[in-house]
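Left out: one protein chain. Kept in place: all the others.
On to subunit A.
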Amino acid sequence: MELADRAVGFLLSFISLSIFTYYTFWVIIVPFVDSDNFIHKYFLPQEYAILIPVCAGVVLLCLLCMFVGFVMLKSKKKKA
């Protein structure tokens, strides 16, 4: 039981650290290197650095609103 918890915790922290380092590289370091360096192969074009977090935030907000609406509808149906 606690091994599964530790594995999930480790996976979460690994994902968060990798996202943080990738995003830091993308936003801060990549604009400073020259245009024909090899590093540009590993990173998507810079417009996606803004687009992907904004899209993820919008999707999160939509899911949150849907969840709240769903719970409200279910509680209203149970009362009626």
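As a working rule, a contact is a pair of C-beta atoms (placed from the backbone, for glycine too) under 8 Å apart; a residue touches a chain by one contact, two chains touch by 3 or more; residues count from 1.
We adopt the following convention: contacts and distances are computed from a predicted model.
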Complex member absent from the view - protein name from UniProt, among "Dolichol-phosphate mannosyltransferase subunit 3", "Histidine-containing phosphotransfer protein", "Ribosomal RNA-processing protein 42" or "Golgi apparatus membrane protein TVP23": "Dolichol-phosphate mannosyltransferase subunit 3"
Hidden partner chain, touching residue among A:17, A:33, A:59 or A:72: A:17
Hidden partner interface residues of subunit A, rising order: 1-2, 5-6, 8-17, 19-20, 23-24, 27-28, 31, 49-50, 53-54, 57
